[in-house]
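Every protein chain of the complex appears in place save one, which is left out.
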Amino acid sequence: MWQEIVFWLCAAGAVGTGIAVFRVDSMARATFALLASFLFGAGTVLLVELTYLGVLVILMMIMEMVIMVVFMVMYMMNPAGLMPMSMLHNQRGSLAIAAGTFALLTAGIYLVDWPTSRAPRPGDPTKALGEALMGPKMLVMIVLGLALFATIVATVVLATNRGRYDRYGDRLERDRPDDPVRGGVGR
Amino acid sequence: MIELTPWWGALLLPPVLAAFAVAAAVFDSALTARAAGAPAPRAAAGAPLRAAGGLLLQQRRRTLAADAPLWRGAGITLAAAGVLASLVTPLGRWAVGDLSVGIVWFNAMEIVAWAAVWLAGWGANSAFGLVGGYRFIAQGLSYELPHMFALTAPAIGAGSLRVADVVSAQDGLWFAVWMPVAFLVFLATVLAMAFRRPFDHPVSRDTAGGVLAELSGVDRLVFLAGRWLLLVSGAGMAVALFLGGGAGPLLPAWLWSVLKTAAVLAALVWAGHRLPTVRMDRFAELAWLVLIPATLLQALFVSIVVI
Partner (left out) sequence: MDLRGWLSRRLPVRPLVVPVPGGTASRLAAERTCRTRGWYSAASPAEANLLVVAGATDGALEAAVERVWQSMPAPRARAAIARAEHAEGQLDAAEATLRDTFRQRRQATETVHPGPEPEMAGRGEDRDGLMLDQLTVPLGPVLPEWPAGLVLHTTVQGDVIQDARVELLGLGQVSGGTPWWPYGGGTPRRGLAARHLDTCASLLTLAGAGRAAITARRLRDDVLLGRPAAELTGPLRRWSAGVRRSWPLRWLLSGLGPVDDDLAPPPHLAGDVLARLRRFATAAEEALADLDEDGALPGRSGDESGDAQWTIETLPRLLAGSELAAARLLVASLDPDIEALTGREVRP
């Protein structure tokens, strides 16, 4: 009983705050409304006892939204930041996409013959899910992880506009790097 | 063994945390008074409570074009984060909540502080507040990874993310003894997450108090209380994860927990009085070049020992 109440609260909250994202006129409010929407979403994940995933969604979403809001306020504006701005762009197109996606998903829920299982629920669904996903493919996962990490490092190296040759000279001959702010660890 | 308190345990949690917070604030103010050569330390003991009373009297400030709901909500969010983070921290044999992923829960609740502090800085529509908010996010991005790896070490050592399992895994030997790097980094990052000195750059005097610059009255009181609660919850978790929780001879378990938490809190406050403020440009470098590799090596060491 209480689970149903909580589910509907979370569902209504997620949709309500999701709508609020486009109703408020400030970048910060929009971001935090979006964050609230994600947190309500995390509530539903917690309801199906995927504790780890639920808590992780809370953790990651807060971090991501806070970092996003800093970037939003600093970069993406005129006239956002400290001033109000509208979050609405390309209204007709986005309305069509949203309605289409909603119709597709709802149709999916009602039309697909979802399988049911008679097997007992595992004690720790997160662990079971993890093993089912990763167990037989651990090597693939490890390689994927390495590839991802290498991609991140490579992206940063390509994106930085001051590498070690700029800091230490073309032959790395300087003792002290030439930095905008001098000093730091070991210098 | 850790057991769950009845439902009213959740009601007891905030006052218990508040008592620790007041004690820590009194110790902090006594240290300040001694350094300043101000009147008797006994007067200093009452100072935090008198200051709190003063803030109740003070007008709430309203600034031009402030984002009032977000700004005023920041303090409450911060205080709530401090209390919720302690939900999984055991006091002796009792814990209010015993999640299977308690450590991750604790971590998630601390991150709520990111949102709270940034909102406090941004909401007031003041340049200094905003700079304070930026500084806290930079601080967060610097301390968070070392903090997570420091949390990972005891979790690997115990083979579980449940705080109760971590406490009982320290039956023979406290984790602080054989994971000293993780322990020290954890303590430092607890100071950073509660933005206490030496990590008080987000509220530093050079920006007229940073995120605190425009806060007054009850808003300021709630925000400062939340900051102390966050520090207390960090100290409590340090005891559970690294100092054997309530384990100890003679005395009852809850008393050991109280004593150890008080000792960790005192050490944290004392360290704050000894060290100068660490600016973000220097801390980011230290965190990424020294602390992350150190905690990773610690986690590797722990993994090898466990296997």
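Order as written gives the chain letters A and B; numbering starts at 1 within each chain.
As a convention for this text, contacts are C-beta pairs under 8 Å (C-beta built on N, C-alpha and C of every residue); 3 or more make two chains touch, one makes a residue touch a chain.
Only a predicted model underlies this, so the values are computations on that prediction, with no experimental measurement involved.
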| item | value |
| --- | --- |
| Options B:A33, B:V239 or B:L291, residue touching the unrepresented chain | B:A33 |
| Residue of B:G97, B:P198, B:G226 or B:G246 touching the missing chain in the full complex | B:P198 |
| Contact set of chain B toward the excluded chain (per top definition) | 32-33, 35-39, 43-44, 46-47, 50-51, 53-54, 56-65, 124-128, 130-131, 134-135, 197-198, 200-201, 204-209, 212-217, 220, 273-282 |
| Touching residues on chain A - with respect to the absent chain | 74-75, 77-78, 81-83, 161, 180-185, 187 |
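In the analysis below, only the chains that are shown with their structure count from here on.
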| item | value |
| --- | --- |
| Chain B contact footprint on chain A (complex, rising order) | 26, 28-29, 32, 35, 51-52, 55-56, 58-59, 62-63, 65-67, 69-70, 73, 82, 124, 181, 183-185 |
| Chain A partner contacts - residues on chain B that touch it in the complex | 65, 67, 70, 99-101, 104-105, 107-108, 111-112, 114-115, 118-119, 122-123, 125, 130, 133-134, 137, 140-141, 144, 161, 281-282, 285-286, 289-290 |
